[in-house]
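The complex appears here without one of its protein chains, the remainder shown in place.
On to subunit A.
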Amino acid sequence: MSKTNYTRRRVLKTGAVAGAGVALPTIFTAQSAAAYTNEPTGSSVTLGFNVPQTGPYADEGNDELLAQQLAVEHLNGEGDGGCLNTFTSKALKGNGILGKKVEFVTGDTQTKSDAARASAKSMIEKDGAVMINGGSSSGVAVAVQGLCQEAGVIFMAGLTHANDTTGKDRKANGFRHFFNAYMSGAALAPVLAKEMGNDRNAYHLTADYNWGWTQEESIVASTEALGWNTVNTVKTPLASTDFSSYIAPVLNSGADTLVLNHYGGNMINSLTNAVQFGLLDKVVNGKDFKIVVPLYSELMAAGAGANIKGVLGSMNYNWQLQNEGSKQFVKSFGEKYGKPPSNSAQTCYAQVLLYADACERAGTFNPCGVAEALENFEFDGLGNGKTMYRKDDHQCFKDVLVVRGAENPTNAYDTLEIVEITPAEQVTYAPNHPMFGGDEATLGTCNAGA
């Protein structure tokens, strides 16, 4: 008979220590599984679509929302599947994301940074959104990207063209599919040289805010590299409606080219005023006067009407692209809404699908896992051709379109014609390029939140 010397107290003590020891890994595991903001626990996952529903870009926001709704439909296996049929990644099966049905909430950015942050915050905190997508302004994109970084959710930017979004203001939780001002300059320059020559005198009218400045800087650098001379760069207040007093000095400046670094209503009005003053009918320095609008959108083209005839610009996407992804997207969007998609619609649609696909490939909604899956991800089939999400700055690199206002549009939608598809290599730059914050620009570290 053996004799044990265990006392009741000792057994209890040992049991407690052993129990804690066994439970410890489970506690850590459970904590890490819940260690990101808005982890979906039910049968659905919520995405937040933050677009301008009121204010001057409401039409653009509405187009983005249509595309986002279409993307959700396709993710949930409804409709014709859209670009799930052409996307080179086959992780998405049309059964939601990671088996969870996709739902969405919407917010109104009003194209104001504070309002956009407030609506994004509400969608994250009250509605449990795991990702925020959309927007039509770089100011809004930078503000919301900062908020998402702090909150620990992924931000898939909508239409934002300023270099800063993936330049000095880049964030680990933020991703931009849309092209940027540098790419516009790099894509436009060879076409400008080909069509207008290397000895032009350019006069810039620039919207006086962050996007306008980076746009001007990029185009000035690209055109001066061609040999062009910059006659003047004039900043115009964002609230300007009548540009006649800015156009009049162009007439006597010796400039033979006007570059309008304007977007939206600014661009429509400044171009209309420039055409009213007969600039396109003038001959200066023995050359036909030309106007360049570096950033185009279909809605701006519609607003500018006949004034855009022959005017060159650049775009992220145009529905007339004939690759398989584009044809599929135009078909899905066109059959559902009766019109071709705009480039802001396409970028939002692509971003929603890219996020969902990254979740599937990462096997988690954890933003850090999703970010890792997106970094250096190469894909095709979403409308832009071969594309890569660069790890260093979370900027997509793909072909850029140079377009021109159509001379004889046959319907309301072919107001722009594609002049050239500039290959991605030609618009690629170093992650520490001076226009993008130089060596000091950093993504920081991914924040998973809670």
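Operating definition for what follows: contacts are C-beta pairs under 8 Å (C-beta built on N, C-alpha and C of every residue); 3 or more make two chains touch, one makes a residue touch a chain; residues count from 1.
Operating definition for what follows: contacts and distances are computed from a predicted model.
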* Name under which UniProt lists the unshown chain, selected from "Amino acid/amide ABC transporter membrane protein 1, HAAT family", "Transcriptional regulatory protein YycF", "Cytochrome b" or "Acriflavin resistance protein" -> "Amino acid/amide ABC transporter membrane protein 1, HAAT family"
* **Candidates A:T41, A:T241 or A:N376 - the one touching the absent chain** => A:T241
* To do: Identify the residue among A:V330, A:L416 or A:A441 that touches the chain left out of the display.
  => A:V330
* To do: For the chain that's not shown, point to the residue among A:N133, A:T165, A:N269 or A:T387 touching it.
  => A:N269
* In the complete assembly, which of A:G303, A:P367 or A:G381 touches the absent chain? -> A:G303
* Asked: Please identify, in ascending order, the residues of subunit A that touch the omitted chain?
  -> 54-59, 232, 234-235, 237, 239, 241-242, 244-246, 248-249, 251-252, 265, 268-269, 272-273, 276-278, 281, 299, 302-307, 319, 330-331, 334-335, 340, 410-411, 413-414
